[in-house]
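There's a structure below that I have some questions on.
All protein chains but one are shown at their positions in the complex.
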Amino acid sequence: MSTTDTTKGESKETTSGKELVSIFVMGKKYEVPKNLTIMKAMEYAGYKYIRGCGCRGGICGACGTVYRKPGDYHIYVGLACQTVVEDGMYLTQLPFFPANRATYNLEAIGSDPEEVYKKYPELFRCVACNACTKVCPMDISVMDYISAIKQGDFEKATELSFDCIQCIFPFENYGG
Amino acid sequence: MKISYYPGCTLKTKAKNMDCPGVAALNALGVELVELPRWNCCGAVFSLADDDLLHLLAPVRDLIRVVEQGDNKLVVACSMCYNTLARANLLMRENSEKRHTINTFMEEERDYNGEVEVVHLLSFLRDEIGWEKIKESIKVPLRGLKIAPYYGCTLLRPQSVAIEPPEKRTLFKDLIETMGATVVDFPASTDCCSSYQILSNPDIGIETVSKILESAESWGAEAIVTSCPLCEYNLGKRQEDALRKHDKLKELPTFYFTQLLALALGLGAEVCNFELNHNGVVRLMESKKFLTAA
Amino acid sequence: MPYPQELKELIKVVEKTRSERVARKKKNEEVPFLSLEERKKILDYHPDFREEGRREIKVGPSKGYRIAHEMVDMLEAKSRVNPDLVDLSQVDYETDVLVIGGGGAGTSAALLAQEQGAKVIIATKLRHGDANTMMAEGGIQAATKGWKDSPYYHYLDVMGGGHFKNIPDLVDTLVTEAPDVILWLGKLGCNFSKFPDGTLKTLHGGGTCRKRMHYAADITGAEIMRTIRDEARNRSQDIKVIEFSPAVELILNENGECAGALLYNMETEEYFIVKAKAVIMATGGSGRLHIQNFMTTNHYGATADGIVIAYRAGVGICFLHTVQYHPTGVVFPEQAEGILITEKFRGSGANLVNIDGQQFVNEREPRDVESAAVIKECVEKGKGIPTPTGKFGVWLDSPMIDILSGEGTVEREFPGKFILYKRFGIDISKEPMLIYPTLHYQNGGLEYKSKGETTLPGLFVAGEVGGGVHGQNRLMGNSLLDILVFGRIAGKSAADYAKSRSDMGILTLDHVRAYHKGLEEADIETDRVSPMLLPDYTLPHVKERQLTSCYVGTLR
Partner (left out) sequence: MTIEISDKTYDEEFVKKVEEISGENFHKCMQCGTCSGGCPMIEHMDIPPRQIMILTHFGLKDKVISSKTAWICATCNACSVRCPRGIELTKVMEAIRQLTLRKNINYVEPSAISEEIMAGLPQIALVSCFRKHTS
């Protein structure tokens, strides 16, 4: 493979000597320049992505990352390509996680809420704890759009969920 | 007058025939029911496990929406929603320990201390509008219609949230009389319709429904009126199953009180969405000439 | 990070001239478009015209063609596998149609092939849908409106944008199939932005004479991708998707027909043989080659794999000497560097202004002209805005949009970018964006004809991997159109071809051996292997310690 030119596009700023912060990648400590995104910080540390990296522009949902900060009880979720590292950040990438995904024939299903009950009865177990909204890396009001579906207001649900990038990728019956 | 209004999921879909005539009727009486922005499902049943606070989050969030609107009263039409919201409200008002835990958990919301008053639409009609005023506005008196008021469980039990004392209940009676119809009080008026058991144990559900229908019929009712979409489903839509099982039973049309009110106020069948009711309601209304009168 | 103080000071200059510029916009007064003569002159600043940036390729069907060093490096390289080690008698998957690439072109091809009754396998390097399609923001062009527009005008725009070098047959197909594609997407449930009466909203794109660009807020590609990906999943009994498994070579038969491909499971580093009656190449572009060291808007997987392996199998290349630089890529904050800012911002009224707050180019020039103008403004005139990272950019004055179309328009119409900047503490409805041209699109690619067919029987091409339809420069909104029009056509052609094919012959990788011989004969001595699969962003200090990085696995 050709020699790596580190001034190439993405990697450029990582070479300049900068203030370092400590991050913990799946428990292991690395010193990385601050102001890098998680993705670039992990590459700086020597990781090469196979999974967990996609468009690098915040739209494909491949790089969902869970992280915690010292002294903070919250669990945060962000996109690795969009979230800037912070000192002491503990992070791990979202593993493959199969969502319950219905198959359907768009021509054959109607627009009544019962079509949704049939496909996703679990919606009706929602307790409005709002954890979904809190973890959404796209700032989508998940709880509200789930509510809208239950109320049969699909237009509102579509609008509210429009920016979803499907970071928990709903796989189903996939070979390979 | 404007007042915050919580319709509930079912009223937005299966029970539009309760929501639409209710909103229209109140409008005709000079009240604008303002649907809460961002409301969510209340959870339908109040959580009975003492250590379960998670299921209180949904109704409390709805109450917080009321405060966010700068309002302190919430009108609810669906009986189950009313029961759940009112009980959650009471708990937030009275149990400081649980209130604290819930407020702390919902850090993204403002604190809630039970400031809102949760009112059922029936009580609102009596207390804020008054039977007299309603009577003056009646355009199509439902004369000659014999109606059995069906309260079910959630309007009257438990006592802490009962819309009126169960033994001295008059709300439905007064409303029916105000509309010019005849009240047929019957013993099963406050019996349980089997509620969610219709899903878990459908046979038991149908038996329970049959008894209620039989009771109403034996006292001479021509129709049943209710304020709960689950009661309406069990007594109305599933009535066919009961009729199939019991030869003696006759068809007994089941209405929401909001439909009868809208009709009596002369708003016509259009706002009543009778097509969502499940048994001979239009036939009965036509035979009584209530539909043409408007 | 928010704009530092020195940039905030410079923003004040932009604010000073803003009201005057808004007033001009309201009166429809624009910076005049450049004449053809002027356009030609300014293009000297375009990276395509730097002769030192390219060299002649010395091997293969397009020998003698001068293209970017980075691309030649990929083509003048050995296979990742030694053909002698591959046992072609052990077939792992057999199918009617193999689609290589799980983006928009590949997925629409799979859907149409399935509709023709074919069993389909999609092999894709990352996840199904991880592709540049997902990132396309602005929209998709199609002459759907009977009023004042037709494929005829669309045709002229495409040809004009491509400097009249486009292959006419391909453009003809592109524009005439376009309205059907919009209809098809609508039926599959794609939520295009619409007026309350249900009419599709359309916008202008750079270089177009009519408003025919359909869009879904500012995530049109993502909306299209999730729509067609969902549809592929709904047909999972016929469409099998193999992820994290790029094709690393095509497999031919003794008659020189395409007969399948060799897949590589990047995670287990195993190779698998797919025997297919027809193969569709839909691997997309090559932004991650970082031609001339430009930053890129492209997806992690855009590494020219399909061009490499089809070239080895004898398919020629064209138009690869031109590369599209999107005029407006983020140059600051550095975390977002390279990310595309859709042309729709300019279409909606935002000016491009220099350090003095002055406009220097019409916002609706073709992309190559627009890019060249920005580079000229920074490099020659010295009117660029220096960034804290030592680069240059010019302002894209997004706050104008809220002034022109009402408060909240930026947030509503560009939710993706609004959120992106919000994360860095910048409100783009109040502050302008700093932009610079960024490597965006591979104008050229494999040679193919209007049914998707190539000179290699059994191999079809769809989308960015192919060259010709956009000539030397693609117009906005035509890439989403390209992948869907030619994806659908390739799908149908491949399924038809598969149906008519009975004898598959004997599988062989002889073409790889021949190519290796060609390299030797051309005196190319190299340890490069290709396709690249994933770009390498490892830093030198790490590389020095990676003592076993000589292997050709996924990682090293």
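Labels for the chains are A, B and C, by order of writing; each one numbers its residues from 1.
Please note the rule applied: contacts are C-beta pairs under 8 Å (C-beta built on N, C-alpha and C of every residue); 3 or more make two chains touch, one makes a residue touch a chain.
Quantities reported herein were computed from a predicted structural model and do not represent experimental measurements.
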Quiz prompt | Where the missing chain makes contact, among the chains that are shown | solution = A, B
Quiz prompt | Which residue of B:Asp50, B:Glu97 or B:Glu132 touches the chain not shown here | solution = B:Asp50
Quiz item: Looking at the whole complex, which of B:Ser137, B:Thr182, B:Gln197 or B:Asn279 touches the chain that is not displayed?
Solution: B:Gln197
Quiz item: Please identify, in ascending order, the residues of subunit A that touch the omitted chain?
Solution: 112-114, 117-118, 121-122, 124-125, 150
Quiz item: Of the residues in subunit B, which ones touch the absent chain?
Solution: 8-10, 13-15, 41, 43-45, 47-52, 55, 78, 80-81, 153, 157-159, 166, 191-192, 194-201, 204, 207-208, 211, 229-230, 232-233, 237
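Keep in mind that, in the parts below, only the chains that are shown with their structure count from here on.
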Exercise. Name the graph shape formed by the protein chains and their touching pairs; answer line, ring, star, complete or other.
Key: line
Quiz item: Most central chain by CA mean?
Solution: A
Quiz item: Rounded to the nearest whole Å, what is the centre-to-centre distance of subunit A and subunit B, using the mean of the C-alpha atoms as each centre?
Solution: 42
Exercise. Averaged over CA atoms, how far is the centre of subunit B from the centre of subunit C? Could you give it in whole Å?
Key: 57
Quiz item: Which part of subunit A faces subunit B closely enough to touch in the complex?
Solution: 112-113, 124, 126-130, 134, 143-144, 146-147, 150-153
Quiz item: How about subunit B: which of its residues touch subunit A in the complex?
Solution: 9, 12-13, 38-41, 43, 54-55, 57-58, 61, 106, 108
Self-check item: subunit A to subunit C touching residues, read off their complex
Solution: 1-2, 4-15, 35-37, 40, 43-46, 48-51, 53-60, 62, 82-84, 101, 103-107, 138-139, 158, 162-163, 165-166, 169-170, 172-176
